[in-house]
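Before we start, here is the structure in question, set down as structure tokens.
For this depiction, one protein chain was excluded, whereas all remaining protein chains were kept in their positions.
Take a look at chain A:
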Amino acid sequence: MHEEWSHTLLQSDPMRFYRAKRDRLHQAVTSKYTILGFISSGTYGRVYKAQSLEPDGQIHAIKKFKPDKEGDVVTYTGISQSAIREIALNREISHENVVALKEVILEDKSIYMVFEYAEHDFLQVIHHYSQTLRIQIASQVLKSLIYQLLNGLVYLHSAHILHRDLKPANILITASGVVKIGDLGLARLIYQPLQPLFAGDKVVVTIWYRAPELLLGAKHYNKAVDCWAVGCVFAELASLRPIFKGEEAKLDSKKNVPFQRDQLLKIFEVLGTPTEKDWTGLKDMPEYQNMRRLDTYPNRLAEWCQTRIRSQQGYDLIRQLFAYDPDKRLTAKEALTHKWFQEDLRPTRNVFFPVSAHHLPPQRRITQDEAPSMMGMPAPTQAQTLSQVPPGHGQAPGQHLSQQSVNLSQQSKPGSSASFGSVSGGAVGSFSGGQGGSARKKPRIG
């Protein structure tokens, strides 16, 4: 009789009908998007360029989280904390200068986040200027980039979100020249936290952009860590190379966080060794004794800025973003109202407004050879095949830093600021931090 088998079934696979119903109603990724190519990969998974099959044919960046595997078999092991964060935060936020999430598709044990597409990112722009053009970024462009970055950061901070991984690769620019903060994989809400921040993630922010309080082992930190990173990004745009390019000391076998000697030295060489006067809490820092053993340096920031920033106000802004004491550091909001942005030439909505056509950065390079691993998947119900990514394809041959100018002609015309907003954009930042948020990032090319 049916009672018997249904009873047994309810016990052996209690959610069978629910699952079957859900799967039946599910709209597969490939039924909604055409995958155009592969953009980049990282510890979190990989990013694809895709076109919506809806009539508008919008371009998107689809971030596919790596499915979990036990041996060769893809299995459910629980969604990572990092993915949950990125999804939960992105579902709530909406701002012109933050990459917009269109939808999340959960399919075949994999999570696909569909973002608006962005043609460029800060890292690519830096490489374009340093390698191809071999000129500095015009100060108006620099100002616009930083202004829009701060504008997005003010929004995140006002929503009590710490980004915790700001760096050039994670800050995107659409073809129409709008800056979009991307990759909230390390971000988290800090409003009334149930646990201290360090309890969740031992290491946050990529080493070169990591604030001194983090390097000195502070257990408590706040929005000021993002503002430090903005200072680093600012400096990097101005000089076309990372300002504090230290070597990261790796976690030891017991996962203890080591003293980041080299990174601190790189900072001290420019900003001078911090003193009690600069930073009242300095001697309470866990790594204070280690720090005292380092050589001392005078502050040379003004000198550093002279040729690179070429503006007294610009120097003042960067100086305040690099305040050692997190409490004295400029907040994103204060930075946004800094005099530098009110000086001529003012920031523009299209950051590329003053850039001539042949100086525009190239389009993001995509490759085809990686795409089949996502496109070639058979019917969505066949989970196993989906994840059979060839092992050799772990790192992308086609990192988007490529210097090749592809289809320059298709770019929006320089100064066509009227087209603002017509092309939305926002790929997820390249090979940036995935799960665990460690700073173990690929060294950049060049």
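A few notes on this one:
Definition applied: contacts are C-beta pairs under 8 Å (C-beta built on N, C-alpha and C of every residue); 3 or more make two chains touch, one makes a residue touch a chain; residues count from 1.
As a working rule, contacts and distances are computed from a predicted model.
Matching "LAME_0H01420g1_1", "Eukaryotic translation initiation factor 3 subunit I", "Cyclin N-terminal domain-containing protein" or "Proteasome subunit beta" against the UniProt entry of the left-out chain gives the name "Cyclin N-terminal domain-containing protein". Only one residue in the set A:81, A:290 or A:367 touches the chain that does not appear here, and it is A:81. Between the chain not shown and the residues A:100, A:190 or A:249, the one that touches is A:190. Within the full complex, the residue among A:97, A:136 or A:222 touching the omitted chain is A:222. Residues of chain A in contact with the chain left out of this view: 1-12, 14-19, 21-22, 75-79, 81, 84, 87-89, 91-94, 104, 106, 109, 158-161, 188-200, 219-223, 326-327.
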